[in-house]
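Just below is one structure, and these are the notes that go with it.
A protein chain is absent from this complex, but the other protein chains hold their places.
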Amino acid sequence: MTTPLLSVRDIEKRYGARIGCTGVGFDLYPGEVMGIVGESGSGKSTLLNCLAGHLTPDQGEVIYHDRQGVGRDTVTMSEPERRMLSRTDWAFVHQNPRDGLRMGVSAGGNVGERLMAVGHRHYGGIRSVATDWLGRVEIADDRIDDRPSSFSGGMQQRLQIARNLVTGPRLVFMDEPTGGLDVSVQARLLDLLRGLVRQMGLSVILVTHDLAVVRLLADRLMVMKSGHVVETGLTDQVLDDPQHAYTQLLVSSVLQA
Amino acid sequence: MIEIDNLSKSFTLHNQGGAEIPVMAGASLRVAAGECVALTGASGAGKSTLMRMIYGNYLCQSGSIIVGGVDIARAEPREILALRREVLGYVSQFLRVVPRVPTLDVVAEPLLIVGEDESRARERAAELLARLNIPERLWSLSPTTFSGGEQQRVNIARGFAHDYPALLLDEPTASLDAANREVVMSMIEAAKARGAAIIGIFHDEAARDRLCDRVVDVTRFVPGLA
């Protein structure tokens, strides 16, 4: 029996009287990709931010099992520890690459930042790792000194992914990673993400409203509505045999291409 | 290998007045290693539904489905996923892949997932594609642009890439020409010979007669008709 990477218990976040999310609990195991779907305002982003330590939940536990196998509650851990986690073991891919990149810093500098943050001090070494990662996310190495502002949306998003994965994180949070991209670029990004998830054995928590994205990327699904989890299960089971009224509506509302 | 006991299933359509549609009751079925069982019954009798329940794709209301020691009716998602990776293969009628991924990689993926190294996985994929007469010039293209018959063969290649101990086959020989149909049937025979437990839906009667040891008519699992 393996230990979960992340054990979430009874998370609640309120905005005054309004519920952001409530009663959320699950275990995420190493190598699992979990999708969180729901409409705008369903609380999925609030939940993601609570899990990733960007928001402090009003109640509940987020136990992360580190590389030594020690379970630590990231809600109560000190801020330095949490920030350390978020630049080593964790990664966060924002919907808008501008939120996750330094637009005034070259592609190589963006990828190298996390390395330098954990103590790398050899320019040549940092640069070769950055070059390697740009290749892995299909960015030509002659773009290494260009700023992301000169990149297309899809390239920016791939750069953000490289920047996040360069330190070999174990858990990646993704907030609508394919959200702002056009369809052909989405497919390429999804393929890339699938490959990286498999090669690196990443665990992923993926928030999206796009059911096609979760079908291709997520092993399991959590469906949220009005701050509550209404259904969970294997991705294809939830999508093909939805049990809850809301999920049925969600699934049947998808336009067939 | 596959043990199904007293399975029942109904659909509740919440958005259509909460209508409850029972589709299966008291379904029981056992398939031993090396055995091939055909599901028969009129269209809508529940053949595909049963297959999907075995694959964990549909939930069941009661009963158990034990494959390789795991009760799919009660297993956690990750247990079902592990089972699908290692033990239980499924060749559906539809190919569902990420656009843009080359055919060779689509076929090699099940092997990569179980940890086969990349070159050997590709070698095996190439062998299967060649055997199924997919022209080599198509291997580097995404199968999303292929014809129905080609997609079906890619799907079969993918389903047979890893030697699953249990296999679910949904119309594996449909829309194939005679030569490819023969290839697929021999692949199924080989899988049986190595000890795979197989449940299949075959509208192709000749194929069914040649491959299957038993036939189970799912009509007897339809509630109220048994």
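The chains carry the letters A and B, assigned in the order they are written, with residues numbered from 1 in each.
We adopt the following convention: contacts are C-beta pairs under 8 Å (C-beta built on N, C-alpha and C of every residue); 3 or more make two chains touch, one makes a residue touch a chain.
Please note the rule applied: contacts and distances are computed from a predicted model.
Undergrad: According to UniProt, what is the chain that's been left out of this complex called? Choose from "Inner-membrane translocator", "ABC transporter substrate-binding protein", "Alpha-D-ribose 1-methylphosphonate 5-phosphate C-P lyase" or "AAA+ ATPase domain-containing protein".
TA: Of "Inner-membrane translocator", "ABC transporter substrate-binding protein", "Alpha-D-ribose 1-methylphosphonate 5-phosphate C-P lyase" or "AAA+ ATPase domain-containing protein", the absent chain's UniProt record names it "Alpha-D-ribose 1-methylphosphonate 5-phosphate C-P lyase".
Undergrad: Name every displayed chain that the left-out chain is in contact with.
TA: Spelled out, the missing chain touches these shown chains: A.
Undergrad: Out of A:Lys44, A:Arg114 or A:Arg220, which touches the unshown chain?
TA: Missing-chain contact among the listed residues: A:Arg114.
Undergrad: Just to verify: which one of A:Ile144, A:Ala162, A:Val207 or A:Leu250 makes contact with the chain not shown?
TA: For the chain that is not drawn, the touching residue is A:Ile144.
Undergrad: For the chain left out of this view, which of A:Gly16, A:Gly69 or A:Gly124 touches it?
TA: Residue touching the absent chain, from the options given: A:Gly124.
Undergrad: To test your reading of the contact rule: which positions on chain A touch the chain that is missing from view?
TA: 79-80, 83, 87, 102, 104-106, 108-109, 112-118, 121-127, 144-145
We take it that only the chains that are shown with their structure count from here on.
Undergrad: Which whole number of Å gives the spacing of the CA centres of chain A and chain B?
TA: Here the centre of chain B sits 32 Å away from the centre of chain A.
Undergrad: Residues of chain A touching chain B in their complex?
TA: Touch residues, chain A against chain B: 29, 32, 187-188, 190-191, 194, 198, 215-216, 219-220, 233-234, 236-237, 240-241, 243-245, 248-249, 252.
Undergrad: What residues of chain B sit close enough to touch chain A in their complex?
TA: 11-15, 52, 56-59, 77-78, 80-81, 96, 98-101, 112-113
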